[in-house]
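Notes for the one structure printed next.
Only a single protein chain was left out; the remaining protein chains are all shown in position.
Entry: chain A
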Amino acid sequence: MTVLLEVTNLRTEFNARAGLVRAVDGVSLRVSRGECLGVVGESGSGKSVTFSSVMGLVRSPGRVTQGTIFFDGRNLRDLSSEEMRAIRGRDIAMTMQDALTALNPALTVGEQLAEVLEAHDETLPSSGSARRAAIRDRSVEMLGLVGIPSPDTRLRQYPHEFSGGMRQRIMIAIALACRPKLLIADEPTTALDVTIQAQVLELITDIRERLGMAVVLITHDLGVVAEHCDRVMVMYAGQVVEEGPTDQVIGQPRHPYTRGLLASIPRPALRGQPLTPISGQVPDLVGLPPQCRFHSRCPLARPECLVEVPMRDAGPGRRARCLRLEDVE
(Lines give C-alpha, C1' and ligand atoms only; values in the text may rest on other atoms or scores of the structure.)
Protein backbone atom coordinates (compact mmCIF):
# COMPACT_ATOMS: atom_id res chain seq x y z
CA MET A 1 0.00 0.00 0.00
CA THR A 2 1.34 3.40 -0.91
CA VAL A 3 1.52 6.19 1.58
CA LEU A 4 -1.20 8.87 1.28
CA LEU A 5 -0.46 11.07 4.26
CA GLU A 6 2.86 11.33 6.01
CA VAL A 7 3.28 13.76 8.87
CA THR A 8 6.75 14.21 10.31
CA ASN A 9 7.68 15.89 13.55
CA LEU A 10 4.61 18.16 13.59
CA ARG A 11 4.39 20.82 16.23
CA THR A 12 1.37 23.06 16.82
CA GLU A 13 1.49 25.75 19.48
CA PHE A 14 -1.07 28.01 21.08
CA ASN A 15 -0.21 31.33 22.60
CA ALA A 16 -2.32 31.18 25.73
CA ARG A 17 -2.39 33.69 28.55
CA ALA A 18 -0.63 31.23 30.84
CA GLY A 19 2.15 30.73 28.31
CA LEU A 20 2.99 28.76 25.20
CA VAL A 21 0.99 25.55 24.93
CA ARG A 22 2.42 22.82 22.73
CA ALA A 23 -0.83 21.07 21.89
CA VAL A 24 0.95 18.90 19.34
CA ASP A 25 4.61 18.19 20.01
CA GLY A 26 6.66 16.23 17.50
CA VAL A 27 3.90 14.05 16.10
CA SER A 28 4.79 11.77 13.20
CA LEU A 29 2.28 9.52 11.52
CA ARG A 30 1.51 7.76 8.29
CA VAL A 31 -1.75 6.82 6.60
CA SER A 32 -1.74 4.51 3.58
CA ARG A 33 -4.30 4.64 0.79
CA GLY A 34 -7.52 2.91 1.74
CA GLU A 35 -6.37 2.32 5.29
CA CYS A 36 -8.25 3.09 8.49
CA LEU A 37 -6.16 4.62 11.24
CA GLY A 38 -7.64 4.96 14.71
CA VAL A 39 -6.42 7.83 16.84
CA VAL A 40 -7.09 7.42 20.55
CA GLY A 41 -6.48 9.68 23.49
CA GLU A 42 -8.12 11.65 26.27
CA SER A 43 -9.56 15.12 25.70
CA GLY A 44 -6.66 17.51 25.34
CA SER A 45 -4.23 14.85 24.12
CA GLY A 46 -3.85 16.73 20.84
CA LYS A 47 -5.61 14.29 18.54
CA SER A 48 -8.06 16.80 17.10
CA VAL A 49 -5.46 19.58 16.85
CA THR A 50 -3.12 17.23 14.97
CA PHE A 51 -5.69 16.77 12.23
CA SER A 52 -6.85 20.40 12.25
CA SER A 53 -3.19 21.13 11.53
CA VAL A 54 -3.22 18.67 8.64
CA MET A 55 -6.25 20.45 7.22
CA GLY A 56 -4.77 23.87 7.75
CA LEU A 57 -7.65 24.83 10.03
CA VAL A 58 -5.78 25.77 13.20
CA ARG A 59 -7.15 29.11 14.29
CA SER A 60 -5.40 32.00 15.90
CA PRO A 61 -3.86 32.03 18.54
CA GLY A 62 -2.77 28.57 17.37
CA ARG A 63 0.01 28.03 14.82
CA VAL A 64 1.80 25.11 13.20
CA THR A 65 5.43 25.88 13.95
CA GLN A 66 7.35 22.85 12.78
CA GLY A 67 7.24 19.68 10.72
CA THR A 68 6.12 18.51 7.30
CA ILE A 69 2.72 17.28 6.16
CA PHE A 70 3.07 15.33 2.92
CA PHE A 71 -0.24 14.48 1.32
CA ASP A 72 -0.27 12.76 -2.04
CA GLY A 73 3.32 13.86 -2.63
CA ARG A 74 2.92 17.52 -1.71
CA ASN A 75 3.95 19.25 1.51
CA LEU A 76 0.74 20.95 2.61
CA ARG A 77 2.66 23.45 4.70
CA ASP A 78 4.18 24.90 1.51
CA LEU A 79 0.82 25.53 -0.13
CA SER A 80 -0.88 28.90 -0.38
CA SER A 81 -4.19 29.31 1.44
CA GLU A 82 -5.99 29.13 -1.91
CA GLU A 83 -4.25 25.85 -2.86
CA MET A 84 -5.05 24.50 0.58
CA ARG A 85 -8.70 25.49 0.20
CA ALA A 86 -8.88 23.55 -3.05
CA ILE A 87 -7.63 20.41 -1.27
CA ARG A 88 -10.02 20.72 1.66
CA GLY A 89 -13.34 19.14 0.91
CA ARG A 90 -12.07 17.68 -2.37
CA ASP A 91 -9.09 15.47 -1.35
CA ILE A 92 -9.26 15.62 2.43
CA ALA A 93 -12.67 15.86 4.05
CA MET A 94 -13.64 16.09 7.66
CA THR A 95 -16.66 15.32 9.78
CA MET A 96 -17.14 16.83 13.19
CA GLN A 97 -18.31 15.49 16.50
CA ASP A 98 -21.78 16.99 16.58
CA ALA A 99 -23.65 17.35 13.32
CA LEU A 100 -26.22 19.60 14.97
CA THR A 101 -23.63 22.33 15.46
CA ALA A 102 -21.60 21.49 12.33
CA LEU A 103 -24.48 22.01 9.94
CA ASN A 104 -25.55 25.58 9.35
CA PRO A 105 -29.01 26.05 10.90
CA ALA A 106 -30.01 28.76 8.44
CA LEU A 107 -29.27 26.90 5.21
CA THR A 108 -31.09 23.93 3.72
CA VAL A 109 -29.38 20.57 3.60
CA GLY A 110 -29.52 20.73 -0.19
CA GLU A 111 -27.65 24.03 -0.26
CA GLN A 112 -24.98 22.78 2.12
CA LEU A 113 -24.46 19.74 -0.07
CA ALA A 114 -24.57 21.64 -3.34
CA GLU A 115 -22.02 24.25 -2.32
CA VAL A 116 -19.24 21.73 -1.77
CA LEU A 117 -19.85 20.28 -5.26
CA GLU A 118 -20.03 23.81 -6.61
CA ALA A 119 -16.68 24.63 -5.01
CA HIS A 120 -14.72 21.59 -6.20
CA ASP A 121 -16.34 19.50 -8.87
CA GLU A 122 -14.84 20.32 -12.25
CA THR A 123 -16.80 17.64 -14.08
CA LEU A 124 -20.06 19.56 -13.66
CA PRO A 125 -21.53 21.13 -16.79
CA SER A 126 -20.92 24.87 -16.96
CA SER A 127 -24.33 25.96 -18.24
CA GLY A 128 -26.80 27.12 -15.61
CA SER A 129 -29.72 24.71 -15.80
CA ALA A 130 -27.66 21.63 -16.73
CA ARG A 131 -25.29 22.45 -13.89
CA ARG A 132 -28.12 22.81 -11.40
CA ALA A 133 -29.63 19.53 -12.55
CA ALA A 134 -26.28 17.75 -12.26
CA ILE A 135 -25.69 19.12 -8.76
CA ARG A 136 -29.17 18.05 -7.78
CA ASP A 137 -28.65 14.53 -9.10
CA ARG A 138 -25.35 14.22 -7.28
CA SER A 139 -26.93 15.54 -4.05
CA VAL A 140 -29.77 13.05 -4.26
CA GLU A 141 -27.25 10.29 -4.97
CA MET A 142 -25.14 11.24 -1.93
CA LEU A 143 -28.11 11.33 0.43
CA GLY A 144 -29.14 7.95 -0.97
CA LEU A 145 -25.63 6.61 -0.40
CA VAL A 146 -25.75 7.45 3.31
CA GLY A 147 -29.24 5.98 3.62
CA ILE A 148 -31.55 8.99 3.84
CA PRO A 149 -35.02 7.99 2.63
CA SER A 150 -36.78 10.15 -0.01
CA PRO A 151 -33.73 12.38 -0.59
CA ASP A 152 -35.59 14.48 -3.16
CA THR A 153 -37.83 16.18 -0.62
CA ARG A 154 -35.27 16.04 2.19
CA LEU A 155 -32.91 18.33 0.26
CA ARG A 156 -35.25 21.25 0.82
CA GLN A 157 -35.31 20.79 4.59
CA TYR A 158 -33.24 22.41 7.30
CA PRO A 159 -30.90 20.51 9.66
CA HIS A 160 -33.25 20.89 12.64
CA GLU A 161 -35.88 18.89 10.78
CA PHE A 162 -33.74 15.73 10.98
CA SER A 163 -33.00 13.31 13.82
CA GLY A 164 -29.51 13.13 15.34
CA GLY A 165 -28.50 10.02 13.42
CA MET A 166 -29.84 11.45 10.17
CA ARG A 167 -27.90 14.67 10.69
CA GLN A 168 -24.71 12.66 11.19
CA ARG A 169 -25.42 10.86 7.91
CA ILE A 170 -25.98 14.18 6.16
CA MET A 171 -22.68 15.51 7.46
CA ILE A 172 -20.98 12.38 6.16
CA ALA A 173 -22.72 12.80 2.80
CA ILE A 174 -21.41 16.37 2.58
CA ALA A 175 -17.90 15.27 3.51
CA LEU A 176 -17.95 12.50 0.92
CA ALA A 177 -19.63 14.47 -1.86
CA CYS A 178 -16.38 15.00 -3.76
CA ARG A 179 -15.07 11.46 -3.15
CA PRO A 180 -12.09 12.47 -1.02
CA LYS A 181 -8.97 10.33 -0.73
CA LEU A 182 -8.93 10.82 3.02
CA LEU A 183 -11.75 11.27 5.50
CA ILE A 184 -10.96 12.59 8.94
CA ALA A 185 -13.82 11.56 11.19
CA ASP A 186 -13.48 13.46 14.46
CA GLU A 187 -15.44 11.64 17.17
CA PRO A 188 -18.15 10.54 14.74
CA THR A 189 -20.18 8.69 17.35
CA THR A 190 -19.68 10.59 20.59
CA ALA A 191 -22.83 12.68 20.23
CA LEU A 192 -25.02 9.73 19.24
CA ASP A 193 -27.15 7.09 20.94
CA VAL A 194 -25.48 3.71 21.22
CA THR A 195 -27.81 2.10 18.68
CA ILE A 196 -27.14 4.84 16.14
CA GLN A 197 -23.38 4.74 16.82
CA ALA A 198 -23.05 1.27 15.33
CA GLN A 199 -25.06 2.27 12.25
CA VAL A 200 -22.93 5.33 11.57
CA LEU A 201 -19.67 3.38 11.97
CA GLU A 202 -20.96 0.64 9.69
CA LEU A 203 -21.82 3.32 7.17
CA ILE A 204 -18.33 4.82 7.27
CA THR A 205 -16.66 1.42 6.96
CA ASP A 206 -18.98 0.41 4.15
CA ILE A 207 -18.38 3.59 2.15
CA ARG A 208 -14.65 3.40 2.80
CA GLU A 209 -14.54 0.00 1.19
CA ARG A 210 -16.71 1.09 -1.70
CA LEU A 211 -14.87 4.32 -2.47
CA GLY A 212 -11.45 3.02 -1.50
CA MET A 213 -10.68 6.03 0.65
CA ALA A 214 -8.51 6.20 3.73
CA VAL A 215 -10.13 7.07 7.06
CA VAL A 216 -8.70 8.57 10.21
CA LEU A 217 -11.06 7.76 13.05
CA ILE A 218 -10.48 10.07 16.00
CA THR A 219 -12.11 8.64 19.11
CA HIS A 220 -11.65 7.92 22.74
CA ASP A 221 -13.48 4.64 22.41
CA LEU A 222 -11.05 1.74 22.10
CA GLY A 223 -13.94 -0.58 21.29
CA VAL A 224 -14.67 1.41 18.13
CA VAL A 225 -11.02 1.24 17.17
CA ALA A 226 -10.83 -2.52 17.75
CA GLU A 227 -13.74 -3.11 15.42
CA HIS A 228 -13.05 -0.69 12.58
CA CYS A 229 -9.36 0.27 12.36
CA ASP A 230 -6.40 -1.42 10.69
CA ARG A 231 -3.90 0.46 12.79
CA VAL A 232 -4.13 2.55 15.92
CA MET A 233 -2.17 5.47 17.27
CA VAL A 234 -2.42 6.40 20.95
CA MET A 235 -1.78 10.03 21.92
CA TYR A 236 -0.97 11.50 25.30
CA ALA A 237 -0.28 15.14 26.20
CA GLY A 238 0.48 16.19 22.62
CA GLN A 239 2.66 13.22 21.71
CA VAL A 240 2.18 9.85 20.09
CA VAL A 241 2.95 7.26 22.77
CA GLU A 242 2.20 4.06 20.93
CA GLU A 243 1.25 2.92 17.46
CA GLY A 244 0.88 -0.32 15.58
CA PRO A 245 -1.60 -2.80 14.14
CA THR A 246 -4.85 -2.61 16.08
CA ASP A 247 -5.10 -6.22 17.22
CA GLN A 248 -1.51 -6.21 18.50
CA VAL A 249 -1.71 -2.88 20.30
CA ILE A 250 -4.97 -3.79 21.97
CA GLY A 251 -4.05 -7.42 22.53
CA GLN A 252 -0.62 -6.66 23.92
CA PRO A 253 -0.04 -2.98 24.72
CA ARG A 254 3.60 -1.95 25.09
CA HIS A 255 3.13 1.48 26.66
CA PRO A 256 1.95 1.78 30.27
CA TYR A 257 -0.58 4.43 29.22
CA THR A 258 -2.19 2.18 26.60
CA ARG A 259 -2.30 -0.59 29.15
CA GLY A 260 -3.93 1.78 31.62
CA LEU A 261 -6.53 2.84 29.05
CA LEU A 262 -7.42 -0.79 28.34
CA ALA A 263 -7.60 -1.61 32.05
CA SER A 264 -10.13 1.17 32.61
CA ILE A 265 -12.64 -0.29 30.13
CA PRO A 266 -15.31 -2.55 31.63
CA ARG A 267 -15.19 -6.08 30.20
CA PRO A 268 -17.65 -8.94 30.55
CA ALA A 269 -14.81 -11.35 31.38
CA LEU A 270 -13.77 -9.31 34.40
CA ARG A 271 -17.27 -8.88 35.78
CA GLY A 272 -17.36 -8.24 39.51
CA GLN A 273 -13.82 -6.97 39.72
CA PRO A 274 -13.22 -3.26 40.22
CA LEU A 275 -11.96 -1.24 37.22
CA THR A 276 -8.41 0.07 37.38
CA PRO A 277 -8.45 3.72 36.41
CA ILE A 278 -5.23 5.59 35.66
CA SER A 279 -4.43 7.62 38.75
CA GLY A 280 -3.54 11.30 38.56
CA GLN A 281 -4.24 13.78 35.81
CA VAL A 282 -2.99 14.82 32.40
CA PRO A 283 -0.09 17.26 32.97
CA ASP A 284 -0.49 20.96 32.25
CA LEU A 285 0.90 21.50 28.77
CA VAL A 286 2.41 24.88 29.64
CA GLY A 287 6.17 24.73 30.12
CA LEU A 288 6.53 20.95 30.20
CA PRO A 289 10.10 19.80 30.81
CA PRO A 290 11.61 17.46 28.19
CA GLN A 291 10.90 14.19 29.91
CA CYS A 292 8.44 11.30 29.74
CA ARG A 293 5.06 13.01 30.05
CA PHE A 294 3.34 10.02 31.55
CA HIS A 295 5.87 9.39 34.28
CA SER A 296 3.90 11.11 37.07
CA ARG A 297 1.06 8.65 36.54
CA CYS A 298 3.08 5.64 35.49
CA PRO A 299 3.28 2.58 37.75
CA LEU A 300 6.64 1.65 36.15
CA ALA A 301 8.22 5.10 36.46
CA ARG A 302 11.80 5.32 37.64
CA PRO A 303 14.23 8.19 38.11
CA GLU A 304 15.88 7.43 34.74
CA CYS A 305 12.51 8.12 33.03
CA LEU A 306 13.02 11.87 33.60
CA VAL A 307 14.59 12.30 30.18
CA GLU A 308 13.23 12.99 26.71
CA VAL A 309 11.97 9.61 25.50
CA PRO A 310 12.02 8.88 21.75
CA MET A 311 9.67 6.50 19.90
CA ARG A 312 11.24 3.04 20.09
CA ASP A 313 10.70 -0.08 18.04
CA ALA A 314 8.32 -2.40 19.84
CA GLY A 315 8.02 -5.27 17.42
CA PRO A 316 7.20 -5.49 13.73
CA GLY A 317 5.35 -2.36 12.60
CA ARG A 318 5.04 -1.19 16.19
CA ARG A 319 6.56 1.67 18.11
CA ALA A 320 6.13 3.01 21.63
CA ARG A 321 7.47 5.98 23.57
CA CYS A 322 8.69 4.20 26.71
CA LEU A 323 12.12 3.35 28.14
CA ARG A 324 10.68 0.32 29.88
CA LEU A 325 8.50 -1.09 27.14
CA GLU A 326 10.29 -4.43 27.53
CA ASP A 327 8.97 -4.54 31.09
CA VAL A 328 5.31 -3.93 30.18
CA GLU A 329 3.81 -7.39 30.25
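The working rule: a contact is a pair of C-beta atoms (placed from the backbone, for glycine too) under 8 Å apart; a residue touches a chain by one contact, two chains touch by 3 or more; residues count from 1.
One rule holds for everything that comes next: contacts and distances are computed from a predicted model.
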item	value
From "O-acetylhomoserine aminocarboxypropyltransferase/cysteine synthase", "Cell division topological specificity factor", "ABC transporter permease" or "Cobalt transport protein CbiM", the hidden chain's UniProt protein name	"ABC transporter permease"
Of A:37, A:96, A:207 or A:224, the residue in touch with the unshown chain	A:96
Listed residues A:55, A:140, A:182 or A:204, member touching the removed chain	A:55
Full-complex contact with the absent chain, from A:3, A:86 or A:311	A:86
Hidden partner chain, touching residue among A:69, A:155 or A:174	A:174
Footprint left on chain A by the chain that the document does not show	55, 57, 85-90, 93-94, 96, 98, 101-107, 115-116, 119-120, 158, 160, 171, 174-175
